[in-house]
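Here is the structure we will look at, set down as C-alpha cells.
Complex shown without one protein chain; remaining protein chains in place.
Showing chain A:
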Amino acid sequence: MNSELEITLNFSGGAELLFGKIKLHTVKLPSQETWCMKKLLVWIKENLLKERPELFLQGGTVRPGILVLVNNADWELVGQLDYNLQNKDEIVFISTLHGG
C-alpha cells in the first residue's frame, strides 16, 4: 500500500489569487491517517494559502460563494466536509465572488 495520498487541487474563478496565482497544485498527504475534506481545508490553509485566509475559509468550511467539486461533481453530493479523500482525487475550488 502507498504511504501517500496523491491529490490534485485546482483553484479557479479568482480563488487562485489567494494561492500565489497558481491554479494547479499536486500534493502528497500521509495515508496512514484518513483525510476528510474538513482536515484537507485546514491543511490547505496551513500549507498552500498565501494571503487573506478569511477570503477562503470561514467557520471551518469554505467561504460561502466558493464552489467545491470532487472528481468533477458538486461536493454537496458526496457529503461536503465529511467526504473521505481517495488516492488520485481531483478537488476543484471555484470562486464565484469575483467580477463577472
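In the analysis below, a residue touches a chain if its C-beta (ideal position, glycine included) is under 8 Å from a C-beta of that chain, and two chains touch if they have at least 3 such contacts; residues count from 1.
Keep in mind that, in the parts below, contacts and distances are computed from a predicted model.
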TODO: Leaving aside the chains on screen, match the unshown one to its UniProt name from "MMS19 nucleotide excision repair protein", "DNA replication complex GINS protein PSF1", "V-type proton ATPase subunit a" or "Cytoplasmic tRNA 2-thiolation protein 1".
DONE: "Cytoplasmic tRNA 2-thiolation protein 1"
Task: Touching residue (missing chain; options A:17, A:57 or A:81) - done: A:17
Task: Options A:29, A:67 or A:81, residue touching the unrepresented chain - done: A:67
TODO: Go through chain A and note every residue touching the omitted chain.
DONE: 12-14, 17, 63-65, 67, 69, 72-74, 76-79, 92, 94-100
